[in-house]
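One structure coming up, written as structure tokens, with questions to follow.
Shown here: the complex without one of its protein chains, the others still in place.
Should a chain be cited, it is by its letter among A, B and C, assigned in written order, with residues numbered from 1 in that chain.
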Amino acid sequence: MAAVLAALGHRIPRLLANALSIATAAAVGWMAVTLLLARPLVYWFSGWAVVAGKAIGISFAPDAAGAAMVAMASLLTLASLIFSSRYFDTVGTLYHSLMLVFLAAMAGFGLTGDLFNLFVFFELMSAAAFALCGYKSEEAGPLQGALNFAVTNAAGAYLVLSGIGLLYGRTGALNMAEIGRRLAEGRPDALVTGALTMISCGFLVKAAVAPFHFWLADAHAVAPAPVCVLFSGIMVPLGLYAVVRIYWAIFSGALAGHQADLRNLLAVIGVATAVVGAVMCYAQRHFKRLLAFSTISHIGIMLMGAAILTREGLAGTGVYAVSHGLVKGGLFLAAGIVLHRTGTVDELELRRMRHGVSWLAAPVFVGAAGLAEVPPFGTFRGEALMSASTQALGYGWLEWVKFGAAVVTAGAVLRFAAGALLGWGRTPDEEGHEIPERPETQGGHRHTPAVMWVPATALIVLGLLAGMVPGITSEAEKAAAQVKDRAAYAARVLDGATVAAAVATAAPVNAGECARGFGALAAAVLLAFISLRPQRKERRLHRLWRGAMRPLRDLHSGVIPDYVTWLLLGTALFGGAALMWVR
Amino acid sequence: MSAGTRIAMFVLSCAAFTALYIAALCGLSPIGQVHGWAAQYGDAINRMSVPALHITDAVTAVNFEFRGFDTLGEEFIMAVSVLGAALLLRKHPDQGSGPPQDKAAGRKISRPGDAVRVLTVGLVGPVTLFGIYIVVHGQLTPGGGFQGGVILASAPLLIYLAGEFGSLQQVAPRWLVEVGEAVGAGGYAVIGAVSLAVGLPFLANYLPPGRVGDLFSGGIVALIDVTVGLEVAGGLLLLLLVFLEEALTRRP
Amino acid sequence: MTHLPYCLAAWLFAVGMYGIVTSRNMVHLIICLTVVQSSTYALLLAIGFRANAVAPIFADIKPGTPAVDPVVQALMLTDIVVEVTVTALLLGLAVLAHQQTGKLDPRELGVLRG
Partner (left out) sequence: MMWLQALILLMVAAGGLGVVVTRDPLNQAVAASFYGILLGLMFFLFHAPDVALSQITVGALALPLMILLALAKIRKREQETQEENRKPEADGQRE
């Protein structure tokens, strides 16, 4: 318990020096690990707990999944703070305070057991993120990216709040366990599906799932690289985490008869997200924007894993999310180094100039292998976990979509590493949009300080090692079982019941999966190779590709009214589909 | 997307969304007729706030006691957006900074008359008093740290309206406002942490509840009320000052 | 008829969204966003309302008198703070974006495309 409280004590980050803020992030991480290893507990703030079956106060109900998210958040914050200690020259304490509040918000978001409290932390996270995104306020790009980000996410937040209002009007409760218990007593109707739609879509905006994903690429392309690490590595997966959490804690009882319908709906959204993300990723030449679209694609993969609604699927998603966050964080830091040294992350410009960052190609290659789900990366272990139950349920085709998305995103990253960093191949006449950008740092461009390359490579290596931690899959399965068990969760929070330890069977890694992983890497290398060698014969192919991409590119217009229209359309479709189940 | 496509798509999806929303709303009980589980949270709090806490304003009881942790988060949202605004609107080295001068649009043309100036400056005192009154009576009557804080923040702005930007900077220099805001936000957390020190859960009430209707009833709620008042007054004033300086002095 | 007050929430949501989608000025768009947010106030207020009840202030009335739900009112207070702060941040961003680009029309800002 002391751990939770101490985590809160750190919310007074004011005028902190570099060292102090790094120590704070490390301390929060240590506490999260303590929570992770401890048994699930419930902590009631203000000392008001349950009176006659009604939760009066606000509770934190951390379990392994939530604690793992917090540990992840603090690890990534730690890495980006170390990275930025030499990164910005005009670094003020404002930046550190914002980063720490951002971390505190993510921690609260991962641990809380109260629906409205979840919303409060969601808003706190958003407010800090908007400000961090617009950090380079002397340029037009970051401001526009932050505006797009802020307006769409604020609209999503109001959707969430409306959904919370609906649930409160029905159940008179704000505690997730209690709402779940009350909803399970009644029949599902338009209110239940409406609330599910509004809350899920609101959080899916944060998770950047198609068609709510537009803001992400804009925000990531322009936010400072260390901030991108947090956005891509943990904030976006947290949106997905919230959807998983509210579905299992609140709606799984009431909608128990509609699991197959929900599975189909989420799988379709996941496929759309993975495909759009992968294709757009390949079409980028701005490295940060390329990585941003690859994040969208990988969120689609994670959504497909969670959509299966099985223990293995959830556990796989968790392992995948952790490993992906580490690898993607490392790649964004690498992008930050490139920007620091050369003043640009544009593929074509980098190819034309002589730069001293060719060595970065090595970690980026390794990172790309991580995105391609090659063993022994954590992404591979996660994918292997997901695929078993996906195939058992007859959704084998999803695996092919995931395979394709992994190949294309990894191929695009490899293309950047080989083409821009090593200068291999010929210049493709690919036309992406240029984003005018100033370097984020001033002075000292001649060398790369250790505080920059160490975190970057360390994150990628950690992503590699994550797959080799003994027992990671069985622990993840135990955590997933906890998340899934609505009745046990409610009993723990409302009745103070102790949790029985879940048993998990460690799935052996089979050879087919390994072959699949290496196959993906081979295919990605092939893709990168082809795109760097435009033969005369293939010119026509290129033109065809560009023509086909035009409409899709045009959809990503950077215009807020468009984004909001997509938001409404997506919500209406989701809600319409959900309403069909109960009619 | 062309404007036409956008509107067409919007009309379709908004109509569908609104229909779904209304369908969901019709699942609520008729207005004013809430009963059963749905009514019990509110009823329980209405029942408990006077006997258990000696707080006569149940909304304040929820805000600062039963769900005090939400309010702590809310204070941090306020603090973060002030930080954020300061970060965004900070001066960049390449932007020249002249001495602060009043250059808001239209202000050069008409200075307010003496009578207006005397009146607005004269109002500062009563408004400040009223703000303090609203803050400290939070647990008794409608109002509290938040509402009172906003009123307090508006008092120094009256000075600005009277056309005295210079005096505004003297009355409410930025560092003072910043300190007030920091004390407000930090104070809340410190009050909560003291609960831990005396062996209670975070933010639990450790002071005697006092007499019903007294100014210092409600235990730590009265204290929290004041810190929230400070935080909101400081935060809002700082936001307005940032915007004001932005509007008055910054040159591209 | 008994559900009509709830529908105010749906109306405000739709109207605010209409404003955002058709907006030609960032400041206008941000104000429309506050209208969308006010729909959540309307919803929460209607949910907490009780017929034949008083305000949840027991200074002058006997404790135990039927009163409206204080919880949603506390939520609305939080909501209002969120509104001010998010609006302030957005306005700051819009002002800065105008400084950098000289444009306010959300349809013309597009630096980021494709």
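Keep this in mind: a contact is a pair of C-beta atoms (placed from the backbone, for glycine too) under 8 Å apart; a residue touches a chain by one contact, two chains touch by 3 or more.
Remember, predicted model here, so these are calculated numbers, not experimental data.
S.K.: So there's a chain missing from this view; which of the remaining chains does it actually touch?
M.R.: Even though it is not drawn, that chain still touches B, C.
S.K.: Looking at B:Ala23, B:Val136, B:Val150 or B:Ile224, which residue reaches the missing chain?
M.R.: Within the whole complex, the residue contacting the unshown chain is B:Val150.
S.K.: In the complete complex, which positions of chain C touch the hidden chain?
M.R.: Within chain C, the residues touching the omitted chain are 4-5, 8, 11-12, 15-16, 18-19, 24-25, 27-28, 31-32, 34-35, 38, 41-42, 45-46, 48-49, 51, 53-57, 67-68, 73, 76-77, 80, 83-84, 87-88, 91-92, 94-95, 98-99, 102, 104.
S.K.: Pick out the residues on chain B that sit against the missing chain.
M.R.: Given the touch definition above, chain B has residues 31-32, 57, 59-60, 103-106, 134, 142-144, 146-147, 150-151, 153-154, 157, 236, 239-240, 243-244, 246-247, 250, 252 touching the missing chain.
Here, only the chains that are shown with their structure count from here on.
S.K.: If you average the CA atoms of chain A and of chain C, how many Å lie between those two points?
M.R.: 28
S.K.: Provide the C-alpha centroid distance between chain A and chain B, rounded to the nearest whole angstrom.
M.R.: 32
S.K.: Quick one: report the Å distance separating chain B from chain C, using the average Cα coordinate of each chain.
M.R.: Distance between chain centres, rounded to whole Å: 15 Å.
S.K.: For chain B, write out the residues touching at least two other chains, lowest number first.
M.R.: 6, 10, 14, 17, 21, 25-26, 28, 34, 39, 41-42, 45, 67, 70, 74, 77, 80-81, 84-85, 88-89
S.K.: Quick check: what residues of chain A touch more than one other chain, meaning two or more?
M.R.: 116, 120, 123, 127, 130-131, 134, 137-138, 162, 166, 168-169, 174, 554, 557, 559, 561, 565, 568
S.K.: Can you check the complex and tell me which residues of chain A touch chain C?
M.R.: Result: residues 116, 120, 123, 126-127, 130-131, 134, 137-141, 143-148, 150-151, 154-155, 157-158, 161-162, 165-166, 168-169, 174, 217-218, 221-222, 283, 432-433, 435-436, 553-554, 556-561, 564-565, 568 of chain A touch chain C.
S.K.: What part of chain C is in contact with chain A in the complex they form?
M.R.: Where chain C meets chain A, its residues are 9, 13, 17, 20-23, 26, 29-30, 33, 36-37, 39-40, 43-44, 47, 71-72, 75, 78-79, 82, 85-86, 89-90, 93-94, 96-97, 100-101, 106-107, 109-114.
S.K.: Write out the stretch or stretches of chain A touching chain B in their complex.
M.R.: Those in contact with chain B are residues 4-5, 8-9, 11-12, 14, 43-48, 51-52, 54, 56-58, 90, 92, 94-95, 97-98, 101, 104-105, 108, 116-117, 120-121, 123-124, 127-128, 130-131, 134-135, 137-138, 162, 166, 168-174, 182, 189-195, 197-198, 554-555, 557, 559, 561-562, 565, 568-569, 571-573, 575-576, 579.
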